[in-house]
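Shown next, in structure tokens, is the structure this report addresses.
Of the protein chains in this complex, all but one are displayed in their positions.
The first chain written gets the first letter, and so on, giving A and B; residue counts start at 1 in each chain.
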Amino acid sequence: MRDRPRRLGPPAWLHGWLRRWRNSELVYDFRRSPAAIAAAVVGGALLLAAAGAPWVAPQDPFDLASLELLDAFKPPAWLPDGARHYLLGTDGQGRDVLSVVLYGTRLSVAIGVAAVLLAILFGVATGLAAGFAGGAVDAFLMRVADVQLSFPAILVALLIAGVARDLFPHGGQDVGARIALPVLVVAIAAASWPQYARTVRGSTLVEKNREYVLAARVIGVSPLRIVLTHVLPNVLGPVYVLATVNVATAIITEATLSFLGVGVPPTTPSLGTLIRIGNDFLLSGEWWIVVFPGAALLALALSINLLGDWLRDALNPRLR
Amino acid sequence: MNPPLLQVNRLRVEFATRGGPLLALDDVSLSIDAGEILGVVGESGAGKSLTGAAVIGLIEPPGRIRGGEILLDGRRIDDLPPQEMRRLRGRRIGAIFQDPLTSLNPLYTVGRQLVETIRTHLPLGAAAARQRALDLLAATGIPSPSERYDHYPHQFSGGMRQRIVIALALAAEPSLLIADEPTTALDVSIQAQVIDLLRRLCREHGTAVMLVTHDMGVIAETADRIAVMYAGRIIEIGPAADVIHRPRHPYTVGLMGSIPRFDDGVARLAQIDGAMPRLDAIPTGCAFHPRCTRAVDRCRDERPELDGPGRDGNHAVACWVAS
Partner (left out) sequence: MNALPNATDAADDAPVVRAIDIARHFDVSPPWIDRVLRRGGRRLVRAVDGVSFEIGRGETFALVGESGCGKSTVARMLVGLERPDRGRVEFLGADLQAGSTAAARARRGRLQVIFQDPYASLDPRWRVGSIIGEPLRAAGLAPGAGATAERVAELLRQVGLSPADATKFPHQFSGGQRQRISIARALAARPQMLVCDEPTSALDVSVQAQVLNLLQDLQRDLRLTLLFISHNLGVVHHIAHRVGVMYLGRVVELAPRRRLFATPRHPYTRMLLDAIPDLEMSGRPRSPVSGEVPSALAPPPGCAFHPRCPHADARCRSEVPREIVEAGADGPAMVACHAVEERRIGVAAAAT
């Protein structure tokens, strides 16, 4: 649908859309929720810094040339032994912990978001198909989802990683590193798509009996068009909430998998790898190597979860 | 002339929204005598359900009573602490709502719900309460009460459930009953039965009723007096036959004209153009003037008040043109 745009400055639809967004219930609700604002500020800052890691970080931890082995195990800057340009200290190989945390967050978030997007794509499509088609298709797809749910993400990751290793036996370390990331994304997505499928299926079952869908059927619109243009926009509400919380879960899952050594290869540090590495040094006194990555993970997950909670309450018409 | 059982004086109820407070009830005044049935009629958004909710103390934030007073037997009840109001509810004032499905707790048998209500408000022992519950079930026309006593709400049909709801409301012998659209969700034939029951029981027990509905037919069969509401105000009030057959306010005239009747003379229903104004766009002066065919300048500038008490046979209207 296109309205003929009236040329006054920005195209009319964008202007209208922005105005509606600014005046919408959601934004109003956001402004009145201190938890949401705090979460958005903290999480947003972290995400921005992480996204801009190549420009923000004082050091490139992947550049072996820039590492000074002599600077290894330096404590954070405010402690007696610390140096100012290693703000949060260094690890066992002289890598600046701040830089490593920024790069690690970047990778973790990238993996988390990619996994969630993949899960949404697959889960929403499955849910729509199951809900709208009904009958045997519905039963089959939901059983597949049930089976999927009985496998925890870690198991799936191990499974897929093992299979991949068998498929590429000759590649060795290099191939292992290259397929590790996609494998991780697929594994996390595989573990989370069923919840989208279930939610969307439930909403689809409700929406498909609504009169506007029936009207579209009587009009003669093809079922595919009905699903994509009528049902889909109206069932996405809960998906947004799920997705937000899911990003946090995905990041933590990735961290867990990396911590256990089946996630990202140790050469590309993510928050999980850092925590694992730092964990070994925790009791020997170099606490900063594990605490700061851990704090970053906590802050990220917490702010995303708080935003997700706020979004769920804000979108719930009954609570208004 | 006895003082009325219920007296509502200049009640104002407002809702807090992000655009500012909206006045949903604007200076509503009415009275109900003991044993009388007052029909409160209006279309959606007129504020009739809200009036009933205010009387029984069930206005929830963001709504609140902003002004005016509600008196039961001469004593103010709108400013009672929640504890006292709870005691009043059920014992002196009963309520029936529209949807019998959600008015009953699906997890308890109807017998248990009845007994719980009875024993909350009356000092009866378990056996006496059970007997009273059975009597109530029989009085409301439930067949085989002793069997049905142990049934759950879902085992009853819609009409039966509404009878049980009536039984519950009358369990503690309240002097006033607020009935909010009690028959709207029921089929026509069941509706007739339930109206008959309501009218008969209330006459027998001397219970006054505030019957809130949009269905003029139901009101015609049941009410002694009728109050017509529009945009949060009462615009006409008087004896039922007068309001229905000799309406004075142009809105009431239009309303009666738009109801399809069973005579063959009417080719086209009388229609009132436009719609009831939203709460945030109530016109100045008389709220009905933009839609009124007889409006004059004064209607836009000054808000008319009811030209009489609207009781003891008086047929009052709030209109510059009709007075």
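Quick note on the criterion: a residue touches a chain if its C-beta (ideal position, glycine included) is under 8 Å from a C-beta of that chain, and two chains touch if they have at least 3 such contacts.
Because the structure is predicted, anything quoted here is derived from the model rather than measured.
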item	value
Chains still shown that are in contact with the chain withheld from the display	A, B
Given A:P34, A:P80, A:G135 or A:G220, the one touching the chain that is not displayed	A:G220
Residue touching the undisplayed chain, where the options are B:A24, B:I56, B:L136 or B:M160	B:M160
Option touching the unshown chain, where B:L114, B:A172, B:I237 or B:I272 are the choices	B:I272
On chain B, residues whose C-beta touches the chain left out of the figure	43-44, 157, 159-160, 187-193, 195-196, 214-218, 220-221, 240-241, 244-245, 254-255, 257-262, 264, 266, 268-273, 275-276
Residue ranges of chain A at the interface with the undisplayed chain	1-4, 210-212, 214-221, 230, 233-234
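Throughout what follows, only the chains that are shown with their structure count from here on.
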item	value
Centre-of-Cα separation between chain B and chain A, whole angstrom	53
